[in-house]
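As you look at this complex, bear in mind that one protein chain is not there, while each of the others sits in place.
Here the chain labels run A, B and C in written order, and each chain numbers its own residues starting at 1.
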């Protein structure tokens, strides 16, 4: 399979999620370390618990699930296993994404942008964070815009989203936080990267790398 | 005043006690360190509290007190300020010593031996320790015997008592303790000097050095 | 990290199991979905049910306050991580006796969001739910630019007093109103001498030098707002109590409940040294010490530190505070 041939169908979605679970497990301590600096030191643990639970449920899916069905399973599993702030926020993101994906068998670039937009809007609706509040929104916002600007190629869109999310995560470093636990720290949050933005970038980077 | 001329009168007794207070204050941490190793780490603190209280009371004595009167004041003050094991034991030692000194204006060598004997017997009566139980008795026992064997010279008797008490304290090091907190340690007490034997030797050494 | 634990990933489960074994007269534990600690005789006919919960690691909060006159159920999440909606919903169902259920939620994004979802789900099942968000921590500025004040030790007072109101038969609206009043009249602030270590993390939540104190900590091992050199206890107490007094503000002739709360690793003797100075400050200001509570009630694992909470009371709140309570961690009058 060469680049550009990828179809974002249910099987791809499943491969993506499996790869996310592996990546989160691998980066668990790093994510937790970011959270220890300006939060309560559990972000990696929380996400890992959630995605491991997702892995255990993937086999309950139909043999040829829609992308939406996979996303919905991820959503409900994260909601009922992650807890904390990230659980409801990521849960809502995947749930709204699933609803945007609808019954489609596969996502083209336009549908992908719809899904990413719905996910970001879900996070904003629940968490009320604005851009530059030093949250995961700072990864999702740029990702949506970059994907939308990337044209018709899904791989290009995924790559654009991942790159923008990564840049967005890095760009949280100089910020004072206005939402989440880091907001308690005032100026002392400056110089630290937001863990949720980092994990969001990781999820999107893995998407870009999933064949 | 040259050696041999010393009269163990009330004034001498008072000088001795004042010097003990100074010596205990100086050696406080060392005594406590011994107690930390095989006890509860308060022996120096306890004695210092007691002898500082004694200092504060000495002026309430008659202008020319008997040795017995000084010893009795020390006894009651230690009993009511030291607490722990050392408080009642030293308190009893000084009380019995005071009773042995009686109304004498000064102690000759024979009277000194009587006083030391009464002190040791008081400690044994209250604490029920036997020789080699790794307690202050291991300093007082040899001290009494050495003083009794030293003949008619009070200075020689004091020097003999101090030397024997010091040797006795050192000799507690290889022992397993059978009384006091160190007895809880079993074999782990081996290699440590008993703090009460050490403070007893100190008190007697100061006596030998008091002119 | 040295702890009396077995598997670091099982500390919450095993702790709750031990709690259930020790207090089977007071509570039952529902284990699927894990874990919900429910008052033994719940649902209590005609009574408003009180549910609280949040991340574990704050023991005895909340399970230690389940019982007569206080909570009907506690929902312990993972260590320092708010529980998910499922067990919150389960707890809500277990304690609903038809009079409705009050959710007492500490103001953290995760807690608020998960309780919100659970309340929606409960509503969908026909259970009336109201929520009170506790935010008593004056260390955090309550502004548009923060997640708002945190809920800390004042939560205990909200649970006690609202619990007494529910026990005497007040309606859901009234119990919720009383809980909100308590929250609005309670102010807290804390400090740490030493951080805590989440078992699975294995590393302390922050580093403090041998002569440093972290002022304005929360209860999740998160760093505070300020780090200063160690000072005598009385001076540190002043640093905590001044912002508390100013914030409400508490004034001359006010009557207060003073809660001196240990963070988990602080010996009781030190809490009383802190209490001594706090009571002295109140006396200097002409504020009346109506009731005193001293202990480690809202903790951060083995953190060494203390928080001070003042609650302004009137006759009704004081009566409710004094009303009988029979829980593992707070008990009087029964």
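Please note the rule applied: a contact is a pair of C-beta atoms (placed from the backbone, for glycine too) under 8 Å apart; a residue touches a chain by one contact, two chains touch by 3 or more.
This one's a predicted model, so the numbers in the text were calculated from it and none came from an experiment.
The hidden chain, counted over the whole complex, makes contact with B, C. Within the complete assembly, C:270 is the residue of C:116, C:203 or C:270 that touches the hidden chain.
Per the touch definition above, the residue from B:97, B:127 or B:163 contacting the chain not shown is B:127. Considering the complete assembly, subunit B touches the hidden chain via residues 32, 36, 38-42, 45-46, 49, 79-89, 126-127, 176, 178-181, 183-186, 188.
On the side of subunit C, the interface with the absent chain consists of residues 2-7, 11-12, 14-19, 21-23, 56-57, 59-60, 64, 193-194, 210-211, 230, 232-234, 236, 260, 264-277, 279, 289, 292, 294, 296, 299, 301-302, 304, 306, 326, 328, 331-334, using the contact rule stated above.
We take it that only the chains that are shown with their structure count from here on.
In terms of inter-chain touching, the protein chains here follow a pattern that is not a line, ring, star or complete graph.
With centres set at the average Cα position, the gap from subunit B to subunit C is 55 Å. Distance between chain centres (mean CA atoms), subunit A to subunit B: 77 Å. Inter-chain spacing, taken between the CA centroids of subunit A and subunit C, is 32 Å.
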